[in-house]
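Here the complex is missing a single protein chain, while all its other protein chains stay put.
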């Protein structure tokens, strides 16, 4: 009989990004994406979308280069947190426990083999709406903002890695992620992999870094739920002078409606317009894209991806010219 | 430290409904909802939506009354199946193992306290698309039908019960369902509860039967993912002479875009136009609707529900006139 | 050979409404419907939607009762304006010329037989966006506001009349409107009629006043173009404490996606979520709804209309109780 699945990670809790222009970033997430500022402390601003239930899902920290601060996962139980901490400790990638941070308690920190910093936690602080933000729609933590085209919740994070397979294997074995879809090269090695612990097609993706760099952030993604909002926010973005890197379009992988834009702090942000498809099958067989099928993998229809999409990640690095 | 959650049920696998007009039912699901016929055997026709991955998700069985045949759940592992069978056995509601049926293997059968028949299974047969139905969108099991306004996958089942609380408790304790939202009466007893094992707000709901009947089916639901399709299918339904019972509208509970219609075999069918919101929080605190809040619970906006909505379930029973 | 059609009226230019709460009205149109304030003068505030090309399309004037100030039509040419002024003069309903008002030049004023005040004009002042509101989308007069769920343009006006037929006949004969759809009673008299000079199904509708009052306003309507925005604005309305009178739903007449709400100044506002169908046929034969067909006339699917819909108009009057 097969080994039982690891069901210890519940969800993506928050992401910290480094911004070279914190006020520009905050304005972008606030005025265009309709997000709320939860807190400021030190060099960091804490934000959340209006249907995020926790204190924050995004931390924007001032830095001289854009990039990833850390990714936080919530465990399925206090016991699950301990189990994962022990399992990661055994891999040699553990960094140890911290007492907590704004919005959450004790957390176990570690890195991916490629160096991306992460943490797992159980105790979280829930967002409490002030009286004037309470809504009769009881399953919504606050009123829908009448500002920008407001995103609803955090969706996923996508990392660039110098080598894909080792990181994917770590996420599978140490954390219990399942590989939902992957793109393979001619030697059947991962070029990119989409993994989840939820019914979403991915909570995290890992893509090979075209520049061979380590530990970079490809993008973070917030969710709308309705494709129309990608068209709506495109108006705001274009009229505010932003360049839409790609989209609105529809992915093959995940089937989600997408749009990519670089926020003022330098990081790529993806916006999801729908749920794509969802995976409930507990014995899901990874979808593998290669060779001729690749044509439909990243883009099913709509927008093309520029070459930059595969090279730009944060911190920003330039392709070394061939001599 | 709190007990760890039961994570043994993965998803709703299929639902069997009884139909007083099997050919009418099949035509409805096939021509209007764009579903596919997988198999016929004995008095039953097996069907699936085009993004359902298994052999079937709907079984329509000829009967002299409409109603629920059974509801099938897939476990998260073979071990999880054994654990649940033992736990149910201990409750006294177990019916025992069957060898399997069209599209799946060995299953453990039982009833809810109210009498609704259910089963849990692990082995499933996957749908294999014939050559001319294969699509370059590799995560879609077959091409999108160019027929009707095709639903994408099974979503949930909603049961009417003579008494709500006991059945909800059974689903929580014996199967590991979490109560995501509930409607309470003046005595804080459940009038209705929405439960899930997935990130959906509900895989199953239990509502008090206004006629006090036992074991009735309120509705089954298939999913579109886009609200526009509720408007599209409304055209087809109305022009084919169907009466839309309610919708398109938007629920408060689940936040989903909905539409209700009675299929020719007598059962109520719900169609979901979007994903509503989703629940990733492993310590989700049940949303409770009561008193003044109830106004926004079933319908957030759009269509009203007729009185019939709370009384009609299958098998059809008539309200006993007050003497 | 048939007489040639009158093609002298081009479009609905603006509507003046009376408000018992001007600041409440302005806040509603500005914060929720994303409209812009163009000007204030005397007891009036002038507003426009972001894709309205003229200086204003809505005038909100303080008054002790809600209701209609006047409706303004733009002629197809200066010559057309003169022709219509002469034709109306001949009917005895003319009020004469005014020199102009904020945003437009010389206008010929008159009333409908039921007393609703109207005017026809040619010279208009175009909205000129300030530098920071200019958009690279050159056919859009200003940037899309990042405030509320912004309506795009004025759509139509709907009047309650003590007697329908006489007013419809006046609009046809004196102004050249074509009756696109009508609802007839058992005696084949108009209960309601939808008329246009454009390709829209209606620029104006006239409905019988259930209370037998004269000269009341049933509603004014602004246009979104996308049904999703009716769902979006419903969130804002409900969370701001407004009661949605009806909708989102889909009309039979016009096929348009609709929503009705009473603005703080007392007047009913309709929001259109799409274009419905459009009429290009120059010999259009009026669609007639009566008897059994009526069931699908006002509402094709979705929301029902409350009884109030047929009685509430402004100024507000109460049904005389039957003794």
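When the chains are written out, they are named A, B and C in that same order, and each has its own residue count from 1.
Heads up, the rule we're going with is that contacts are C-beta pairs under 8 Å (C-beta built on N, C-alpha and C of every residue); 3 or more make two chains touch, one makes a residue touch a chain.
Since the model is a prediction, treat every value here as computed from it, not as a measurement.
> For the chain that is not shown, enumerate the shown chains it touches in the whole assembly.
Over the full assembly, the chain not pictured touches A, B, C.
> Out of A:127, A:170 or A:300, which residue would touch the omitted chain in the full complex?
The one listed residue touching the chain not shown is A:300.
> Which residue among C:39, C:140, C:169 or C:317 touches the omitted chain?
In the complete complex, the chain left out is touched by residue C:140.
> Sort through C:59, C:80, C:168 or C:298 and give me the one touching the missing partner chain.
C:80
> Touching the absent chain: which residues on subunit B qualify?
Touch with the absent chain occurs at residues 31-32, 135-137, 143-144, 146-149, 226, 228-229, 231-232, 235-236, 238-239.
> When the complex is taken as a whole, what residues of subunit A touch the one chain not shown?
Within subunit A, the residues touching the omitted chain are 227-228, 231, 234, 238, 244, 247-250, 257, 296, 300-304.
> List the residues of subunit C that touch the chain left out of this view.
Its contact residues with the unshown chain are 1-2, 4-5, 7, 10-12, 51, 53-54, 74-80, 136-140, 152-153, 181, 198-201, 225-227, 252-255, 274-275, 277-278, 280-282, 287-289, 293, 295-297, 300.
Here is the rule we use: only the chains that are shown with their structure count from here on.
> Roughly how many whole angstrom separate the Cα centroids of subunit A and subunit B?
31
> Where in subunit B do residues touch two or more other chains at once?
Within subunit B, the residues that touch at least two other chains are 227, 296, 300.
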